[in-house]
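The chains shown are only part of the set, and none of them has been moved.
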């Protein structure tokens, strides 16, 4: 496939299947001198890991990451960082019965078409389990962005099925099982999810990620624009079907006089653009939204075919999240971080001598 | 910048500014043996070119493309295809007055921050004028996709400001100045645009692109998924702020039992996924929507700053499209074509020996 690398200068390559021996990654291009231990990665991995609430899959994986290289005497050396997480709670036999069938909305059929056969154990490589390594690599990027550039990244659940969540208190996002920025909505979310599980159904979700304190000018037009690479990063997350920067699809009905973010010596007056103009960061908060489809694994029977093309009915057993969107928040943060660090390095590589005389004006949110 | 190349095996690199001497591109990786003349490219260029109706910029550019290499005795040779279009209707003096000011919602400020100065003539490289070369390169990809794989690509305007367009007759899309798939809506579009010009304002739009007859299995997970690369391709078009595959943001409120596209021996029963599952093409129509922001150049005064940081009022003169979305249809088709040909070649490179025994089932639309 050779499609398992993300980034140009800060390159992350991953491997691993849902029910294989291990997941792993190589982070190549991390600058030297960053203090780094497994604990820095574990915090984000723990946020993503399964089995932490009754609303996610009951598979129990500690997701303990080991740093195998690239760190010496507590600091990154500039050489590639090897990461590995051993799988411990595989239950491949759960999947024996789907060996010859294609679950609707799953990658089963398309993987079979592409490769001539597939690893049917829990979706193999197509399982979202691989995103654990994105989170691990993203944690390194986040730490570097924070320490070196002061950039902070914050994701949250902005909608679950029909329930839209207000941003009331971002400090509470990691304190609840839903990554909800509205602590008051949690009972409603609990109830909705409980009913959903009873129905044996699943539902979609919307996630928002914000990056603060990004300097103006990151992005490499005309193709490697910052917004283009953010779109790739987010659409590449399992189950994502839509990506917006700033006002996104609302711009269709906006007038130019309404959409444009006017500027004053004291800063921008609005942020409809979501922090990216002309493919470059504007210095305002970067705001990205994404839509995640409902989990494909549900117990309500559905029509499908087997490998011989015969009609069958499929009920998907195994252990699954009834809303994959919930656990996507740390993954979206990781992909934001990986995109930004790559562009920060690309910008510095080529333009380190640029002396811009124009004052940087303030973003709205600051 | 080094961000001006699109693709991995079918590589397109472009150059050129709005008011420079010429635009150009190199298409590297086009397979040998394709019959190709300038006329194949000119058709799509004519669809995109300015000045063809009163609803687009009045700049007059014939956009005549010259093929400088890579074609011998009427066929591609497999070597790089050099393309060039001379600019003929530059009016740089229109822009002298913005040399030291930043137009809101334009790339002026961010380019200045990135590069330390900018080419202020019509936006320089940040102008959508560069998309002419994407269209030219895309025309080569389209021809190859059609001839070798039977893939057809069709874009259209699906919404202009508040006016939503029904898909009534796709054969009429290229016959009207709006790329509207609903010929009956044209008077309403005309009227809306006329009023908009009078107000000196602009408006957003939504474009849809569909690819038919794509075989299952294109895409290279986990990062170079087909949907991820389509998102990058589309979000990288000037003014695009949102991208959807299939049902897009509607999936947020969908249940799993509703979203999943069930399969039968006679084919899929629905296409909520928009033709991409698990990052791979499913064999169904690939359906992509995108939202384009309103043109930033309007004559209604707006607040901004100059290069010294002083408060100013800006009115954007020059020749502009009041709705950039209108002319985006051929650009979106081109980016779809460039994404698909690259993935078709990547898939064949690696998996040419794969003998899949599973029958390919039909997509919904066929």
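Letters A and B mark the chains as written, and numbering starts fresh at 1 in each.
Definition applied: a residue touches a chain if its C-beta (ideal position, glycine included) is under 8 Å from a C-beta of that chain, and two chains touch if they have at least 3 such contacts.
Here the structure is a predicted model, which is why all the values come from computation and not from measurement.
**Student:** Hey, this file places 2 copies; any idea how many the whole complex holds?
**Tutor:** Copies in the complete complex: 4.
Keep this in mind: only the chains that are shown with their structure count from here on.
**Student:** How many angstrom lie between the CA centroids of chain A and chain B, rounded to a whole number?
**Tutor:** That pair's centroid distance is 26 Å.
**Student:** With touch defined as at the start, can you tell me which chain A residues reach chain B in the complex?
**Tutor:** 1-6, 14, 102, 104-107, 109-116, 125-126, 130, 159, 161-162, 201-206, 215-225, 227-236, 238, 240-265, 269, 272-274, 277-283, 291-298, 300, 302-305, 307-311, 346-347, 350-351, 354-361
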